[in-house]
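Everything below concerns the one structure shown next.
Only one protein chain is missing from this complex, and each of the others stays in its spot.
When the chains are written out, they are named A and B in that same order, and each has its own residue count from 1.
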Amino acid sequence: MLILECPYCGVKAEETELHGGGEAHLVRRGPDSSDDAFESYLFQRQNPKGVHFERWRHAYGCGKWFHAARCTATLEVFGTYSAQVSEPPQQIRDRIAARRPGWSWSDQG
Amino acid sequence: MSTRLATGGRLTDRSKPMSFRFNGQNLRGVQGDTLASALLASGQLLMGRSFKYHRPRGPVASGAEEPNALVNLGQGARFEPNQRATTTELFDGLTATSQNHWPSLNFDVGAVNTHLSRFLPAGFYYKMFIHPRPLWKHFYEPIIRRSAGLGAAPDAETVDADTYEHFYAFTDVLILGGGVAGLQAALGAAGSGAQVLLLEQSADWGGRTPVDGGEIDGKPVQDWINDAVQALGNMDNVTLRNRTMGAGVYDHGYALGYERLNDHAPEAAGPRHRLWRIRARQIVTATGAIERPLSFAGNDVPGVLLASAVRDYVVNYGVSIGDRTVVVTNNDDAYRTAICLQEHGLDVPVILDARPQGGGALMQQAEALGIRVLRGKAIASVQGSRKVTGVTICAQAGEGAVLETIACDAVAMSGGWSPVVHLWSHCGGKLVWDEQQAFFRPDLGKAPTGHDGTPFVIPAGAANGYIHLRDTLTDATTAGVSAATAAGFKPKSTAVPQAPEQPEAPMMAVWLMPQGANVALRAKAWLDFQNDVKVSDIQLAAQEGYESVEHAKRYTTLGMATDQGKLSNINGLATLSRALGADIPSVGTTTFRPPYTPISMGAIAGQARGEIFQPVRETPLHQWHQSHAAHWEPVGQWRRPYCFPQGGETVEQAVQREVIATRASLGLLDASTLGKIVVKGPDAGRFLDMLYTNMMSTLPVGKCRYGLMCSENGFLMDDGVVARISDDTWLCHTTTGGAERIHGHMEEWLQTEWWDWKVYTANVTEQYAQIAVVGPNARKLLEKLGGMDVSKDALPFMQWSDGTLAGIPARIFRISFSGELSYEVAVPASQGLALWEMLHAAGAEWNATAYGTEALHILRAEKGFIMIGDETDGTVIPQDLGLGWAISKKKADYIGKRAQARSHMTDPTRWQLVGLETADGSVLPDGALAAAPGKNANGQRNTQGRVTSTYHSPTLGRGIAMGLVLNGPERMGETLEFSKLDGTTVPTKIVNAVFFDPEGEKQNV
Partner (left out) sequence: MSEPVSALSNASFDGLVHVQEAGLHGMIALRGDLDSEALQSAVTNSAGVGVPAPRTVVFDGARGAAWMSPDELLVFCPYPEAGATLAQLTDALGGAHALAVDVSDARAVFEVRGPRMREVIAKLAPVDMSAAAFQPGTIRRTRFAQVAAAVWLVDDAEARIVCFRSVAPYMFALLCTAAAPGGEVGMF
C-alpha cells in the first residue's frame, strides 16, 4: 500500500486516504478538436512499465489534487508536486534521470 | 503409542491440569500444552483425514507448518474449522472435533479412495469430469461440492460471538519473529534509539533454540533469552508482542501483524484478534527455518514426524510420539533427536543416514550413546496403516531392495532445513539457491524496495540461511544494526553474543528415498500430506507437459492446501526439476503470498460489523422517521424513508396513499439528502457555464434554474436546481448521494484545469434540513406557520427567498419535482426536526402526509421528469432524454460538448425517451425490453427499446412507464411488445412521457 506525501499539506498519506486520478499532464481537447485528438484525450493512456506521471487527490485530507512521479514496476516514488503545472518540474525530472539513467521527459511528454 | 513422559515439558506446568473434549471424549492436558501435545499425551495420534484419499493423519510437525492436524475448534458462535492443533494453545473446556471423515475418525468410508488412488492421479478431476457434458451440472458438480473442503462450514445463521479490531502502528524497525535471531536483531536495533516493534507468533520467546539447549555468552540459552526479553521490555523505544504473527509484508514498508489476544482464554473481555496495520521504515524478517520431510513410501503414516517435531514434543511438552523411534536423515541435525530420545529413556533402534559417510560430531556422540547408525541407508517403506509398526531398510543408492525390517512405532525424519523466506518474498524479495545446504535463501542483492527505491527488508538468522546458532547470532546482530542505520539512526556498537562452535558434516540433498525408488514406492511417497500429492503425481504432471512450477502446482494441487506448501514446496519443485531434467533454480519457486498462515476473516473485517459495518448517513429527521415506522431505502450511504406504512398497510398501499394525499392536499418530504454546494467568486458564472450544459451565468439573482451536468465523455452525470444567491454566489443542488462526487468534480476542474479562475466552492449539504412542502395546500400551510410571504407574486415558481419561518431562519425555494404547488424549505439542521414537527402539527387540518422516496418517484414519473440512475446509466446523453432545451446552443464549450458531437452521439438511431402505456394497464417490469425483428450476431433477439422507470400510478389508476425506444418520439401511438418476467409479452403504446397535467397548471398557482 503506497504512501505519497501531499505537496500541499505535507502529510505523508497512505493510499486509503488518497484517490487516484489516472495519468497526469493530459491536454484537454475542446469543441474545435479533431476526432483523433479528442479520442486520444479521452481514451489513450500510456500505461508504461516504469516511470509514470499520475494525478492523485488527498481525498480524506486537505482535498487537494497533486501530481506524483512513480515507477509502476518498483513503486518507487520520485516525487510529488503541484497539480497546477502542465509538465513535471525540473527538480522531479532530475531526480528521475538520476534514478533511471537514460530516461528523459521528451520520451514521455 | 504416544504418551506423556514421567518428567519434562519446558513449556508445561503439570500442577495445572486442564480438561478438554475431542470427538466427544473427555481428555486431560496441562497448562502450556498445545491441543496437539495434549492429544498426543492422551494417546491420540490420529487427528484427521487427508483431503483426497481420506488417509489417516497424525501430526507431522509441531508448529505453524502443520498440514495434517487440523480440527474443527469450538462450538456454536465460536466454531471455526481447519484450526491447527499444533498452534492451538490448550485451555480448560476446549472442544474440538476431527474433520473430513464419515462416519468416524477411526472408520471412514471415504478412505476407499486410497484404494482407488491409482485411478485418481494428478489432474483426475480435469480429465474425468469433462465428458459427457450434461452430467456436470446434476451429477459431477453436486458430488464434488459435497466432498470438497476439510472442516465443516460454520452455521450460516450463527453470528460470531467475538469482536475484532484493527490497530495502526508506526515504527522505525519492525522485527518479525521472536526467536534468538529476532531478539538479538531487536537488541542491535534498539540501542540506536529507533522505535522497535518485535512480533512473535507463539506465546513463547526464543523460538526453537531452547529445545536444543546449549549456551550463549556462557549462560544457558533460556537464561540468555529471558535476559534479552527483560532488557528489551525495559526499553521505552521497544514494543514486544507475543501471540502476534507477521502475516504479510507489502509495498512501502506496510506490514500486517495478526495478534491472537484471547484464543487461549476465550472468556476474557476484549477483542479476540487484532490486526496490526503497521508502517515500518525497515523490516527484519527473523522467521527461522522449517524442517523438510523426506520422500519415502509411507512417509504419511501417523507416527512419521519431522525429527525436530519429535524433539519439540519431548522437550517442550514432555510427550513422546512412540517408544521406539527410527530416525532417518540426510543431515546432522536429526541426530539431536536421537540423542534427546535416548536421554529421555526412549529407544532409538537405528539412525538411517542417507549419506554414505554419515555425519560428524553429533553422529559420534550418538554412537557413543550406543545408538546404531547405518550409513548410506534409507527407508524402503513404512509398515502400518493407521500407525507406524515398523520400517523396511534399503540402500539409499538402490531401488528399494529390502535389507532389513525393524519394528518401531515412530519415525523421525529430516530432509534438511528450509529458511522461512515467505515474508522476505511477499513484496518482491528474490531468492538464491544454496547448493551446499540445498535450500533457497534470500538474495540479499535483490531485496524488496520501498518508496524511495532503497531496500526495506533485511532477513536475519535462520531465515537468512544461517541455520547454526553461532552464525544466527552474528547475522542477527548485523541485521538489527543495519535496519536501524537504514531507518536513519546511529546504532551503538553491539557485541555479538557468542555461542560455541558446533561443527557439522555437510548435508546431502535427498529428494527421493531410495534414490531409484520404483513406481510403487513413488506412488506412496507423499509430498503434500493434506492434499494427497505424491512424488508420482508431480512426475505425471511433468510428463503431461506441466513444466512451469505454477502450472504443475495447480494441476496437482501441490502446496494449495491450508498450509500453502510449507513442507511440500521445496520437495515438490525438486521432484519437478528432476523430472524435467532441469536444475532447481531454473525451475524456481511458486509465489509466496500473504498471509503466512491463515488469519481470521474477523480480523480482516476488524471493527466493521453490525451497526458499523459501513457508515449509515442520517438526516436530521432520522429519529422521527424511525419512530414513524419508516420502511428504509439505502440511497448511497444515506438511509431515506421509502414510505411510512400505517396500521396494517403494506408497503405498496402506503406508497399509493402517500401519492394520493400529496396530489389531493398536502405531502411532506425529507429532502435533506439533496446535495448543496456553494460556488462563489468572480469567475463562478463562467465556471458554472462550463459545468452545466445550460447557461448559469445569466441566471438573475433570486431565481432558480434546472441544470444538467455531463462528464467529459458527454454522458449525463447529475442534475439539479441551481439558485443564484448573489452577484458572485450560486447554490447548486445535486442528487442525493451526488454531493461529494459533484463537489469533487468541481474541485478537480478548478484545481487541475482552470486553476487561474477565481472560484471557491463549499459543500454545505449537511448544514441544512430541507423539507419539501408539496400539494394544493402547501402555501396555506406555510402561511399558517407565518413569517414569510410565499404568495404567488412574492415568491413565483423557480424563485427563492430568505426569511424566518415560524421563528426559524429559512430559505424557501419555490421548485417542484412533483408537478404540484411545491416549496422546499431549508433550515439549519439543528432545527430541522422542530420545523418538521411544526409542519405536521399545523398541517394536520390538510391531512399533511409524510411521503417517502417511492412516492417521490411516482410523482415525478407521472410528470415525465427524469431521475439520474433510472433514465441514465452512464451511457445516456441529455439529447436521448429530450432535454435538448437544457443545452445551451450559445456556449462555445461546456464539459461534454465535444463528446456529444462524436459520430455515435449524433447517431439518429440512438434510443430516445418516451412514455409507455400497457394496453391492459399492467405495470411493466423494470428494465423490460421491446423485441424487434431478427436476431443479432450472437443469436439473440434484436431489441428496440427498454423500460427505464415503471410504476403503478394511483393518480391515473394504471401502470405508467418511461423508456428509451428506437426513434421513439417519432412513433407516438405505435404499439410495441415488451417482455414480461413469465416469458410472455405485453402490447404497449408509445405515448408522451408527461402523463399528468401536461400544461403544468397545478404547479403554477
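Quick note on the criterion: a contact is a pair of C-beta atoms (placed from the backbone, for glycine too) under 8 Å apart; a residue touches a chain by one contact, two chains touch by 3 or more.
Because the structure is predicted, anything quoted here is derived from the model rather than measured.
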Touch with the omitted chain, as defined above, among B:Gly32, B:Pro271 or B:Gly720: B:Pro271
Residue, one of B:Thr337, B:Thr449, B:Ser665 or B:Gln831, that touches the chain absent here: B:Gln831
In chain A, positions touching the absent partner: 8-11, 13-14, 16-17, 59-64
Chain B, residues in touch with the chain not shown (by the definition above): 163, 165-170, 195, 239, 268-271, 274, 277, 279, 607-608, 611-612, 614-620, 637-638, 678, 680-682, 758, 760-762, 764-768, 807-808, 828-831, 833-835, 838
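One rule holds in what follows: only the chains that are shown with their structure count from here on.
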In the complex, chain B residues that touch chain A: 250-254, 279, 449-453, 712-713, 744, 747-748, 751-753, 755, 892-893, 897-899, 901-903
Touching residues (chain side chain A, partner chain B) in the complex: 1-3, 14, 19, 21, 28-31, 33, 35, 38, 42, 55, 57, 59, 63-65, 71, 74-77, 83-84, 99
